[in-house]
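One structure, as structure tokens, below. Some questions next.
Missing here: one protein chain of the complex. Every other protein chain is in place.
So, chain A:
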Amino acid sequence: MPEDHEIVDDADAAEEPYLPEDDESDGELESRFPMPVMKDTLDNAIVVDGLPQVPQEKYEKLFKLVEKIFTQVGTLAEDGIMMPQDESTGLSKGFAFVEYARREAAEDALKKTQGYKLDKNHTLVVNTFQQVNDFLAVPDLAPAIVPPEYVPQEDLTSWLLDAKARDQYALRWADNTEIYWNDPTVAKLEPTYGKKGWTDTHVVWSPQGRYLACFHRLGIILWGGPSWKKLMKFGHEGVKLVDFSPCERFVVTWSPLTEQASSVQVWEVASGTRVRAFAGPKDLAQVKWPVFRWSHDDVLLARLGDDCIHVYESATMKLLPDAAGKRSSLKIDGVKDFAWCPTEKRIAYWVPELENAPARVTILDLPSRTEVRQKNLFNLQECNLHWHPQGDFLGVRIDRHTKTKKTIYTTFELFRVRDRNVAIEVLELEPKETRIIAFAWEPKGVRFALISGEGPKYDVSLFTMETVKGMGKVRLLTKLEKRAANTLFWSPVGGTLLLAALQAVGGDLEWYNVNELQTIGADEHFMCTDIEWDPTGRYVATGVSHFRHQTENGYNLWSSQGKLLGRHLKEKFYALQWRPRPPSMLDDDQEREVRKNLREASRRFEAEDLKIKFAAEIEKLEKRKEMKSLFYQLVDAKNSAWRARKAERAALRGDGGRESDQDDEYTITDEIVETVVKTVEQTA
């Protein structure tokens, strides 16, 4: 303290007698030994509100009560309680000041007596003086809120309005992430946007293509719009996985760095707020991503629990209430897996055999929790649920052991979900015990394809679920035997199936028209690792990713009929991801109308394409002509210089120009030279 300091420093003071001579005045004394200043503080006092207003008779009683309550917390100062009364009415004013001996006690009282219920109608409200002052400083009239100026958001779907109706794709190679327009008429590709280190790891498109999610050490950033602005940030340190809800309203993230109790976090895209955190798996190996599976309309989200499925409402992020209004999970003993119907709030789940109860597959409607259909199954080993993309059918793939228990064979149970009583068909392949390695529904249509057999060559079968004469019966359309393919890629608009060999080095590609049942194209992209159709089904991209191969990295673009449109080698190419499109806004009738006029329209578009292509070619040609003439000016200058030095060369050659520069200055003469190589005496 400064005062103490002064005293110690004063050397003379120590020599002075403690009590000065009485002739010295008080004023002098005070100036030498200043009186300790009383600290005039209100820190020890609190203001108690919410007391009843009592008349004089009851004042004493109330005073006692207040004293009792506050003495429990700490020692009061002398005359520590002051409870003012209205002089005219004699009523107490309903508040009191309480002063404690020590500040700590006052702070303690603030916490302990806050909200103390005196009786039914009276609850104590305790504040410090400072707080009361603060409250008084608040103006009675709120200042008018000036809303920040409205900045119109960029159109997040602007790429859909492209005059040439092109699609975009994101390309990742080396450190670069770039966005390209897919335009087969352009020979040299230039990214429309892109930068190095845009993301730390990889990128994810949102399911309708509005956002591009980039990964960073501290979280996810969403980009989009025509100028690729930063649209939203989700701070989740060490985030490794991200998943969008189907309508892009929510994002789910997972990070191994967050506490396990909150490692799965759900975010609202529009506001960027974290709506809820859930416990999640600890490391990447345990994650079965996506942890949450969303209903088609973003309303419900569900995850698999132990013997139950947790279904949450996205609006409240609370469990879905059951019939009784109680929020609870779906209790299903032993449930192994479930899948949402792609078009309705309906799930299918399966349960393995449990204590003599057979395994079963169940279709359940939500939120009503009514069972649509259930089927018991026997001896099954593994089960996979494949919903038809329009939700008309459910394909259940069932793997069973053969009798020897050494190998596995597969059958299908096909549920006609739209039928009144949900007919179920069993599909068995010929021969009966056949292994199936791939299955895929046609994205738009009633057909499906599967690949079966024991490698290296497989059979591809095509089936239809079409209803003929009111009778729904699964029917084999065709079987393509001995194909090198092991993976199925349906065109997103259906009709075309791309068969590909992706295992080992492979790379055989076959385009198959399912309507005409004939192969329309076949080619090879050596060592190809990834295949992706563009969202409109007009193009296919095949790539050789640096993840699997260190050479020949790059991608090819093909037409939907398998015509090679471009080969693009890129050093350290990782992935090509097409930008998804929102679902079509045309209804079935309008789509039919478009289909009807397709021939006419395609002729028009093709003519336009040709025009653009030729204009570009001619421009390129002009440029090249110029380049070439420029180069040959140099060459010609050199040639004439070279010709001018003919005499010098002749001098070097000697013999008065024995050899000449020009070939045509030679005279060609024929000369026959006979040489005796060896003479051998012929002996008899």
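By our rule, a residue touches a chain if its C-beta (ideal position, glycine included) is under 8 Å from a C-beta of that chain, and two chains touch if they have at least 3 such contacts; residues count from 1.
The rule is simple: contacts and distances are computed from a predicted model.
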Exercise. With one chain of the assembly withheld, which option in "Eukaryotic translation initiation factor 3 subunit I", "Multifunctional methyltransferase subunit trm112", "Ubiquitin-like-conjugating enzyme ATG10" or "Exoribonuclease phosphorolytic domain-containing protein" matches that chain's UniProt protein name?
Worked result: "Eukaryotic translation initiation factor 3 subunit I"
Problem set entry | Among A:117, A:331 or A:645, the residue in touch with the chain that has been omitted | A:645
Exercise. In the full complex, which of A:175, A:307, A:552 or A:591 touches the chain missing from this view?
Worked result: A:552
Problem set entry | Given A:174, A:315, A:476 or A:607, the one touching the chain that is not displayed | A:607
Exercise. Which parts of chain A are in contact with the chain that was left out?
Worked result: 526, 551-552, 569, 607, 610-611, 614, 617-618, 621, 624-625, 627-628, 631-632, 634-635, 638-639, 642, 645, 648-649, 652-654, 658-659, 663
